[in-house]
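Questions regarding the structure given below will be posed in turn.
The other protein chains are all here in position, but one chain of the complex has been omitted.
The first chain written gets the first letter, and so on, giving A and B; residue counts start at 1 in each chain.
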Amino acid sequence: MSRRALALAALAALLVALPPVAAALGQPYYIDLVRRVMIFAIAAASLNLILGFGGLVSFGHAAYLGVGGYSVGILAFYGVNNGWLQWAVAIVASALVALVIGAISVRTRGIYFIMITLAFTQMLYYLGISAEEFGGDDGMRLKVKSQFSGLLDLDHPVAFYYLVLVLLFAVLYLVRRIVDSRFGMVLRASKSNEARSRAIGFSPYPYQLAAFVIAGAICGLAGALLANHTAYITPAYMDWTRSGEIMFMVILGGAGTIAGPALGAFALLVVEDLLSGWTAHWQVILGPLLVLSVLFFRRGLAGLLPREARRG
Amino acid sequence: MSYGILVFEQLLNGIQLGVTLFLMAAGLTLVFGIMNLVNLAHGSLYMVGAYLTVCAVQWTGSYLAGVALGLAGTLVVGMLVEVIALRTLYERDHLDQVLATFGLILFFNEAIVLIWGRSALYTSLPAWLQGHVELIPGSIYPVYRVAVIGVGLAVAAGLWYVVTRTRLGMLIRAGASNRTMVAALGVNIRLLYTLVFGLGAALAGLAGLMAGPIYAVQPGMGELILIQVFVVIVIGGIGSIRGALVGSLVVGIVDTLGRAFLKPVLGHVISPPAAEAAGPALASMLIYLLMAVVLALRPEGLFPARGGR
Partner (left out) sequence: MVEAILAVSGLRKAFGALVATDGVSLDVREGETHAIIGPNGAGKTTLIGQLAGNLRPDEGRILFAGQDVTRLSAPQRARKGFARSFQITSIYRDFTALDNVALAVQAHAGHSFRFWRPARAEAALRQPAREVLREVGLAGRANVLAAELAHGEQRQLEVAMALATRPRLLLLDEPVAGMGLEESQRMVQFLAGLKGRQSIILVEHDMDAVFTLADRISVLVYGRIVASGAPAEVRANPEVKRAYLGEDA
């Protein structure tokens, strides 16, 4: 195994070992914290597909956390607690929303794309606020977690933790297969040099749209997980600052790498956790930290890992 | 109150929102167009303008002095931000700009909370701006809002004059449509950028201080309006003052009239309970739907400044 693979395997092993270690140390809080981090890592990994590999600066990715979360919440509200169904709806609904938003947005470029994705997410946010049925601004509680016909009990913190862990690994692996496939190569080529891609015969639009939909669907799954994790679904899932946070995770961790989003999610959320322990005004410190990291630490955390051998 | 009067007043409200949006959009669209800089912290300058003015008015006891100080203060803050944080971003790609200015927003919002707390500030208006005026028989409309519309339109006229009739304006228009060319012609780009950014900051501060008494002066006020400003710019076209003006008025009027009348109008078409539920939701989504329609027909906006590059 290459040194990079070893480093990543070590990190993965730490994740696997966390629950028993935390329990032994009498600190179950960390199981909760890391589980939350991993859910955001899934969201960040999905954004990385279109942002890191595809070059689409989508500032509205949090929309799919909302769509996924509300899919679970709304179904539960009407008494449908079947996890299989809820999560399937979360994924499909997110894919459909991504398809509609993407179909309009992906045709645009540069600054326009950033603003449009932001605006559409804001639209969904307002939709959530005005949905009085489902709690409006206050949101709604998830009284019963997603049920998986006795196979898995999400109320059991450690079982839920391992489920999220497995899903995170699965998503990272899926993203890896996608970016190395023919589809992924076209996506990455379009980011690298669009004029060249068009000249050899690739129209970027269908590939970028498809990637947008896939990313939305995966993020929808993260939304469903988040709903179960917090047992509370609010329009704040789709707040644009949430979109910004996810973007930061991707960049901080290393855009265009597989492990990057997970590393970034850890770094950002752990730092937030630490800072908010110090002061309620932690954003006054985090803000400049983020600015500095963008200005001086562009390669991201994944750049700190041992370099991968050049593949031919 | 007659329906006609109601529509008239809401129309005025729409125009007032429109000029507020215009003041924000004009600066932002120029910065986008000329410096190719995505500046999310523009909303923070709006917020700073509001806060500084409230304080300056309290401190000096005079409204006009307070306004002048507030504007000057916002300009200074804007310059500082440009020199310290934004200069390095001109060469970076949009993603870096988005992230860095996003960090600035977090900083500004929390800094405001640190200094002034989370609750909204009370803004006092001088006597000559209070009260109502009868613009058309039967309608009593707040003097302040009329003043805001007046100032906004005056600034729009002033901007139009500068952009179309002065040398600076010519450079601005040239820069918006082809930045590299302007640099190649030997224009002092640094100075142009600083001037443009300063102008944008001043306009944002003006928008903020005027908006204070109407909306609330509180942390995060900038972001609420910023996203609407984005919609304006997308509809109007990047880099174009004309587009910003048209876009602002359209968005301002559509949004205001939508919020006021969509529910009752819907109630005539579909059942009132359904309208009760769908009305407000649709009204808040109206400008985004409008944006989507404009984009579908004209992906570059209505009056894009960009010609060939």
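As a convention for this text, a residue touches a chain if its C-beta (ideal position, glycine included) is under 8 Å from a C-beta of that chain, and two chains touch if they have at least 3 such contacts.
Every value quoted in this text rests on a predicted model; they were computed, and no experiment measured them.
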(message) Touch partners of the unshown chain, restricted to the chains that are shown, please.
(response) A
(request) Using the definition of touch stated at the top, determine which of A:S2, A:Q27, A:S181 or A:S276 touches the missing chain. (result) A:S181
(message) So one chain is hidden, and I want to know which residue out of A:G79, A:G150, A:G201 or A:G277 touches that hidden chain in the complete assembly.
(response) A:G201
(message) To test your reading of the contact rule: which positions on chain A touch the chain that is missing from view?
(response) 177-178, 180-186, 188-189, 192-193, 195-203, 207, 210, 310-312
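Operating definition for what follows: only the chains that are shown with their structure count from here on.
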(request) Express in whole angstrom the distance between the two chain centres, defined as the mean CA positions of chain A and chain B. (result) 32
(message) If we count contacts the way the header does, which residues on chain B are in touch with chain A in the complex?
(response) 32, 36, 38, 85, 88-89, 94-96, 98-100, 102-111, 113-114, 223, 227, 230-231, 233-234, 238, 277, 280-281, 284-285, 288-289, 291-292, 295-296, 299-301
(message) Considering only the defined contacts, which chain A positions touch chain B in the complex?
(response) 51, 57, 59, 104, 107-108, 110-112, 114-116, 118-120, 122-123, 126-127, 129-133, 240-241, 244, 247-248, 251, 281-284, 286-291, 294-295, 298
